[in-house]
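Note that one protein chain is taken out, while the other chains of the complex remain in position.
Every chain is named by a letter (A and B) in the order it is written, and numbering of its residues begins at 1.
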Amino acid sequence: MTLIVSDLCVDHGAIRAVDHVSMKIEQGQLAAVIGANGAGKTTLLRALSGLTPTTSGTASWQGHNLLHAKPEKLVRFGVSHVSEGKSVIPELSVEENLNLGALWRRNASEAKETRQRIFETFPRLEERSTQLADTLSGGERQMLAIGRALMAKPQLLLLDEPSLGLAPLVIAQIFQSIRDLTTRMGLTVVLVEQNAMSALEIADVGIVLNLGRVAATNSAQSLIADPQVRAAYLGY
Amino acid sequence: MFTFIDTVIIGLTSGAVYSLMAISLVLVWRSTRVINFAQAGQALLSTYIGYSFIGLFDSYWIALFFAIVLGAGVSALIEILFMRTLFKRNTGPIAGVAPIIATLGLLGLIHGLIGIFMGGKEAIIRPPVSNVGYTISGHTLALSPLKLVIVSAVLFLMISLSFIFTKTNIGLALRASAYSPEIARLAGVKVDAIRTLGWALAGAAGAAAGMLQTPNGTGALSPDSLEFSLLLVLGFIAAVIGGLESLVGAVIGGLLLGLVLAFVIMYVSATLPFMTAFLLLLGVLLVRPQGIMGRKVGRRA
Partner (left out) sequence: MHKLLHSNFGRFVFFIFLGFIIFLAGNRVDELRVYQGATLAMFVVAISSIILLTGYSGQVSLGHGALLAIGGYSAVLARNYWTLPIWVCFAIAVLVAAAAGAVLGTAAARLSGPYLAGTTLALAVGLPSIANQFSFLGGEQGLLFDVGAPPISLGADFSPYKWYFWIAASAALIALWWLQNIVRSRYGRTWRAVRGNEIAAQLAGIHSGKAKTLAFTVSSGVAGLAGALLAMTIGTVSPSAFPLTLSFSLLTGAVLSGVTTLPGVMIGAVTLVATPEISHAISNRLGNSEAVTTNLPGLLVSALLILVVMLVPNGPVEQMRSMRVRKNASISR
């Protein structure tokens, strides 16, 4: 029950966005992938969910090959991806956005139960369940996006920059929820973040990407303590 | 007075058929963001299919059923064979217009093939119920059993499609795939299959439009008949007036167009329906570019 990525390369035309990346994430771990703008974090995550074609290398989850599967297949392997920039559909209501995540299971009563548990984690979503997602604030949209991913009852959650464009207070709240969910539901999480400090604070392990390569891998605590990482990514 | 009532009745019935055509355009637009100009050609093909089934079973209703089912099948096939490859392969400056051009090519292709194989033959679809109007105090109204059937068939289809779209899981998948294919995919929706389904539903609605339009007109079926130019152009105009996104809008647009045209033909001139429709379209687009029922949803981030 581990996510194993080995020697993964992704090219954008002539540019190598992800360069021989290897990593291993154990079940139940929350892994933070941090790095500067353009380090290849988002490309790595999109490659894992089949949204971006890869050049070489492998990635597997519970023995399933992730790289050559269509995105819609991944959900059936227990992998949910929340893409960058609050991936909700503004034209649908909050409830419909959530239901969308469980459509493929074709089990209405189970979906209802899961939805109830998501409402417990994010009560704001329940208050607004009949509103269009378009009317939500940035933080609420991010909650909805995560909620939709959870509706599929995933074991592996791929989160792309959940803090993007949010106020610090809201970021803290969302990151706390991510931590709680990981522990409570026994999820394995890959969290791609520019906001390195907040991400490492809730993470078990950290992976630092630089220009598409893995620059450092260690437990989140030791990365926070590492003077080099502090200087380069944490800003002090 | 009777002329006025008759004009309203004629306008509403022909408008109902335009609505049906507009519904099929809206369905395709919503599922793939393409205006399917071949829709009228597909309707023509489905009507010919229906015509041959009338010959086989001697029943309009069985033929209507087969026309709708096979019309849906043809439409799904077109999506799989042409649209998928087009979307996958297309990049570059004309990516935006390539689907439009391809559906036009399909229109010409279907039209040409039908012309070659069926063009010389006379084909007539007789109305399944009487198209002779009811008589009230010595005056024969334009309202006939056939016109009642047409209007109720359109209403039934609109209501059931609206129900499918807003209340069922399939409808949710259809809407999600239309608004944001990537998010729908990530949520596990098989977007390609859903798109094909959208095209199939559209093909069914178009087939129904063709099968109802023909007996309501002269009954004569021909690839060059005025009836199908009407379906092609007026269906589109009705869909745009309604805002392209909304089924209810498509029906309102179709009925409005039918009424306006009926009055122009009755009171102004019988040769100007297309020009009137064009001016109405231009007027609506200039005043309300998003259509009557269209709304603008801001896509933030």
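In this section, contacts are C-beta pairs under 8 Å (C-beta built on N, C-alpha and C of every residue); 3 or more make two chains touch, one makes a residue touch a chain.
Quick caveat, the model's predicted, so the values are computed rather than measured.
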Contact set of the excluded chain (shown chains only): B
Candidates B:5, B:69, B:104 or B:259 - the one touching the absent chain: B:104
Sole contact to the chain not displayed, among B:56, B:132, B:155 or B:282: B:282
Touching the absent chain when the full complex is considered, from B:86, B:125, B:178 or B:247: B:86
Touch residues of subunit B, complete complex, unshown partner: 29, 34-35, 37, 82, 85-86, 89-90, 92-98, 100-102, 104-109, 111-113, 115-120, 223, 229, 232-233, 236-237, 240, 244, 269, 271-272, 274-275, 277-278, 281-282, 285-286, 289
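The rule is short, and it goes like this: only the chains that are shown with their structure count from here on.
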Of all residues in subunit A, those that touch subunit B in their complex: 49, 51, 70-72, 74-76, 80-83, 85-92, 96, 99-101, 103-104, 106, 132, 134, 138, 141, 148-149, 151-152, 164-165
Contact footprint of subunit A on subunit B as seen in their complex: 169, 172-173, 175-176, 179-180, 182-191, 297-301
